[in-house]
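In this view, the complex is presented without one of its protein chains, the others remaining in place.
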Amino acid sequence: MLLFVVSIATFAIFFLVPRLAGMSADDLASRYVGKAANDQMIHEAAIRLGFNDPLVVQYGRFVKGIFVGVDRNYGPGIEHCPAPCLGYSYVTQNPVLPDLLDRLPITLSLALGAAVVWVVFGVSTGVLSALRRGSFFDRLSMGVALAGVSLPIFFTGIVSLAIFRDQLGLVGDVADWVPFSEDPLTWANNLILPWVTLAFLYAAGYARLTRAGMLETMSEDYIRTARAKGLPERMVVVKHGLRATLTPVMTMFGLDLGLLLGGAVLTESTFSLPGIGKYAVDAINNNDLPQVMGVTLTAAVFIILANLIVDLLYAVVDPRVRLT
Amino acid sequence: MSESPFLDVKDLKIHFSTDDGVVKSVDGLSFSLERGKTLGIVGESGSGKSVTSLGILGLHRGKSANVSGEIWLDGEDLVTASQEHVRRLRGRKMAMIFQDPLSSMHPFYSVGDQIIEAYRIHHKVSKSVARKHAIDMLGRVGIPEPKRRVDSYPHEFSGGMRQRAMIAMALSCDPELLIADEPTTALDVTVQAQILDLMRDLQREFNSALIIITHDLGVVAELSNDILVMYAGKCIEYGSAEDIFYRPEHPYTWGLLGSMPRLDREPTERLLPVKGTPPSLINVPSGCAFHPRCPYSDQTDGQSKAEIPALINTDPGHLVRCHLSRTQRRTLWENEVKPVLETQ
Partner (left out) sequence: MKIRSTASAVAITAALALVVSACGGGGSAKKTGGSGAEAPASQYNAGVTQVVNPSDKTGGTLHMGMPGDFDSVDPGDQYYGYAWNFSRLYTRALTMFKPVPGKEGLELVGDLAEGLGKASDGGKTWTYTLRKGIKFEDGTPVTSKDVKYAVARSLDKEILPSGPTYFNDWLDNGDYTGPYKMKDKLDSWKGIDTPDDQTVVFHLKKAYGGFDYFAMLPSTAPVPAAKDTGTKYKEHPVATGPYMFKAHELGKRIELVKNPNWDAATDPNRKQLNDSVEVLLGQNEDDLDQRLLSGKIDVKINSTGVGANARKTVLTDDKVKQYADSAPLDRTWFTNLNADVPPLDNVHCRKAVLYAADRSAIQGAYGGPDAGGEVALSLMPSKMTGYEKNDLYGVEANPGGDVNKAKEELKACGQPNGFSTTISFRVERAAEKQTAESLQQSLGRVGIKLEVKGFPQGDYFKLYAGKPDFAKKNGLGLMVYGWGADYPEGFGFFQQIVDSRVIRAAGNTNLGVKDPEIDKLVDQAAAEQDATKRNSIWASVDKKVMDDAFILPYVWAHGLFYRPPTLKNAFISQNFGMYEFLTLSTQ
């Protein structure tokens, strides 16, 4: 349902906004022909791309592609793009779905790796800050956290590249993407800075959230009970305190991760990682509707999935929301 | 009696330093308790009774709390013992039953898990053994179908059942000292009676020393051997249950007796209510801390404002902290207070 709404909205924005600006189908098509195209070529392109058809028909064609597939003339012959087919890019003429699948591992590696880093650092910083409330560590980490959420990634990204790669040489200079399955070391070497930079942005929020949650939880009655039972303090904090704090953290985590899997736009652009986010930027810059549709749908799928998983996990963590 | 008592608290002081000043929550409290006996600590909220119980369990340390005095438990001073050592005693040698079991039990863990956890900290046994023990304990506190209920979560229990589970958890390690902090406050009257019966039975069974902390004298009336009345961090009257109920000497105790809810009265009706509000523990009134609320302070020749009264023996084992003379106190009780309390 959400996918349906998202796809219609994307579609409508793409077509209605130019129409409001007074662009004709040919004007629209002129974005997708070469520099030297004449009026006739543009007109033919508009017909070929179906821009003259009513919006409903165009949208129907898109939906049909998803369920039935699309036939396309690639020059020497006709090829079938099997369902689910997200169509072909107006600009590069490549089929969208393989492009997305090709870029997915990069975004997955980036998002999941960063997620591990930010959860570990964010949550542990938050816990320590809460336990040592008002201490130097607490103030320092909350200050750094503030910087983390305030500084834009294209700034921290370029700065960290300049420092850790160019000045200190701590990470190697392999800029092109290598999959984990091929060479895990190079994979990690390529991703460590993006992970940390991206995680810096998020860890801050998690540290603050965890700290606030821990401060609240640690004053709960059941924490006193746990202590009265003679539990060692570490168990009190981790098993009883943190466990209860993790529910809001988990909710936030699910949403963040879902969004990120739809493309870590700035990080991928800053670190030249050809993932979904970079793809999204290019798609939008090129007004490439099939690509934009593909990216939006991918993002929507991830957000839905993430929410679903969070809801399921929520029930696992908190027995009170379990269905009986 | 020549041996030292099982629990012997001497001149216990628990002060908290806050931004507004030092809060003297407990200020020079002494009492003792033997195995198999029950002590009731009674007082309004803020009188220091809960702070005392947490203090005995050593749950105040490491924060802004300043604990001094002595707490001898079975020959060991808990005040000077290491935190780690006290932690090991907690749950095993001394355990606590909290009020409001819904908030005092972890909402994410099953009742059984919480009992198993308590048991396994102090006993190196397998999970299944601990589980059997937990089921056993649940059965002993009167929870029906303990095998099934062991996997239930606190929110799935009724209030009374939760309190029973809480008791099962506290008793799981067979503690020699059990402190129950307002164990029945959150429960309705019939359930209160059941829980109190249960506690009495269990205490006999386990032969543990029991401290019941409450603001309601009615709760301790039947259970306690001795009763300690606290006001503003200090003991103002101490004696056997009989002393306190039949021969109370402190005007504050009279007030508490007058405030006792009784089944034959409207709960809102109070015969001799204690007027005013409990004192601030930062700026404790001069002299007798109770004097601003005491209806008889004008009979002390101004002493009550000037001097902190001493805790003195009025009878063997019956102590009172009051400037009124013994005669004055007994006359007032016999002529003014007792008749009012007995009118209905």
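Labels for the chains are A and B, by order of writing; each one numbers its residues from 1.
Criterion: contacts are C-beta pairs under 8 Å (C-beta built on N, C-alpha and C of every residue); 3 or more make two chains touch, one makes a residue touch a chain.
Because the structure is a prediction, the values reported are computed rather than measured.
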{"item": "Partners of the unshown chain among those that are drawn", "value": "A"}
{"item": "Sole residue of A:L151, A:A212, A:M235 or A:L255 that reaches the chain not shown, by the stated touch rule", "value": "A:L151"}
{"item": "Contacting the left-out chain in the complete assembly, out of A:T125, A:T225 or A:T270", "value": "A:T270"}
{"item": "In chain A, positions touching the absent partner", "value": "21-23, 27, 30-39, 41-42, 44-45, 48, 73-77, 92-94, 99, 102, 139-140, 142-144, 146-147, 150-151, 155-156, 158-159, 161-163, 166-167, 169, 173, 175-177, 269-272, 274, 278-279, 282, 287"}
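We take it that only the chains that are shown with their structure count from here on.
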{"item": "Residue ranges of chain A in contact with chain B within the complex", "value": "220-222, 224-232, 240, 243-244, 317-320"}
{"item": "Chain A-touching residues of chain B, taken from the complex the two chains share", "value": "54, 57, 59, 87-92, 95-96, 98, 100, 103-108, 110, 117-118, 121-122, 153, 155, 169"}
